[in-house]
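Submitted below is the structure of interest, expressed as structure tokens.
Excluded from the complex is one protein chain; the other protein chains are retained at their positions.
This part shows chain A:
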């Protein structure tokens, strides 16, 4: 199972929440702006409160797409209508449609609780959106955009290759 390298995971534990939240909100609003079709496919489930819990980070990301709100917390998972937990690399892989959610569920790499209709709607909406996180990250980095995009692509390739290796 691909895990975030300790070199990246450790510093995140000490980052102030406001900083993580600010970066995550930037990516979140950038994704929503660039992929309006995501809202349309989500339908009524855009009102749902989703929680994403990367198992290799001590963080929870709570999102309500319709309100375009995102909050980050540590400790116990916050209340949400639907929650998904798994390694960050796989959660990001799902966000980009690079991994198949059912396969990760069968292998027990992911766990889901709460409103399964809402979770399915989100999975399908994301899967149809050609989200490219390195590009979204790069867009936030101003003059450092090419550098950030390149670095993010390198990390993604490395982490998903680890997953591919376990398949072969």
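The criterion applied here is as follows: contacts are C-beta pairs under 8 Å (C-beta built on N, C-alpha and C of every residue); 3 or more make two chains touch, one makes a residue touch a chain; residues count from 1.
Basically, contacts and distances are computed from a predicted model.
S.K.: Name the absent chain by its UniProt protein name; which of "TonB-dependent receptor", "Nitrile hydratase", "Ubiquinone biosynthesis protein UbiU" or "Carbohydrate ABC transporter permease" is it?
M.R.: This omitted chain is identified in its UniProt record as "Ubiquinone biosynthesis protein UbiU".
S.K.: Have a look at A:116, A:147 or A:161 and name the one touching the chain we're not showing.
M.R.: A:116
S.K.: Which of these touches the unseen chain: A:4, A:72 or A:99?
M.R.: Answer from the full complex: A:99 touches the omitted chain.
S.K.: Given that one chain is not shown, which residue among A:15, A:130, A:147 or A:161 touches it?
M.R.: Answering carefully, the residue with contact to the hidden chain is A:130.
S.K.: Using the touch rule from the top, list residues of chain A that touch the missing partner.
M.R.: Counting over the whole complex, chain A touches the hidden chain at residues 41-43, 45, 94, 97-103, 105-108, 111-113, 116-125, 127-130, 166-168.
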